[in-house]
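Here's the structure, in structure tokens; my notes come after.
The complex appears here minus one protein chain, its other protein chains still in place.
Now for subunit A:
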Amino acid sequence: MSETYDFLFKFLVIGSAGTGKSCLLHQFIENKFKQDSNHTIGVEFGSRVVNVGGKTVKLQIWDTAGQERFRSVTRSYYRGAAGALLVYDITSRETYNALTNWLTDARTLASPNIVIILCGNKKDLDADREVTFLEASRFAQENELMFLETSALTGENVEEGFLKCARTILNKIESGELDPERMGSGMGHTPSPRTQPLLLQLQVCLGVVVSSSNLLRHLETSGSLFMKSICTLNLQPLSFASGLAVMERHL
């Protein structure tokens, strides 16, 4: 009679208008593409219980309107979110350019520790692509985001996007980096002093590796490998670093 689960994660889906946020959510919850989707008014809600690493996790997902006029309303839903899908449209550079603003919003309003996965949606419209996989993945790295290209139409990577985000949060909880007691409470919480320097360190490390022209050239030719590596990264500082180590050996 009563639903039971081990964890409850509050998720946000954010990004500019028309990038397909509601369709991603619909695909994740209903397993089908949402035809004739209208502009979201305010914030919509969806939830699904998933199994992540042997734990049942209820995802409480808030799908926000992308239109500017709703911005102040949607912002009021950010607090207490543990994870976010930051969505842009690969066929619209404008939506890609707006990412920084969305990111700042999420980190300042939800929590600096919020786990964010960047989703380049409408992967099925490759012919109209305005944003390359590479530049987006570079953006993701620079901003410590996980990254996937998704298609709400075909369902490609949709499930993965949500699950990856959930898995990362779970890992952070297990490593003690996040406190689940405080997460669901909707209260803001400060990052533990231990993790901050590590994150900074990693940023520096990434900066060095990525700027190497050799690596860049290599990545252009073997994008899939890079993606695979990125996918296995949990954004936990240590495993991320070891992931890079693996990559370097490939080079």
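In the analysis below, a contact is a pair of C-beta atoms (placed from the backbone, for glycine too) under 8 Å apart; a residue touches a chain by one contact, two chains touch by 3 or more; residues count from 1.
FYI, contacts and distances are computed from a predicted model.
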item	value
Undisplayed chain, where the name is taken from the UniProt record, one of "General transcription factor IIH subunit 4", "ATP synthase subunit d, mitochondrial", "E3 ubiquitin-protein ligase HACE1" or "Protein SENSITIVE TO PROTON RHIZOTOXICITY 1"	"E3 ubiquitin-protein ligase HACE1"
Sites on subunit A contacted by the missing partner chain, in the whole complex	1-4, 17, 38-39, 41-45, 60, 62, 67, 69-70, 72-73, 75-77, 79-80, 184-187
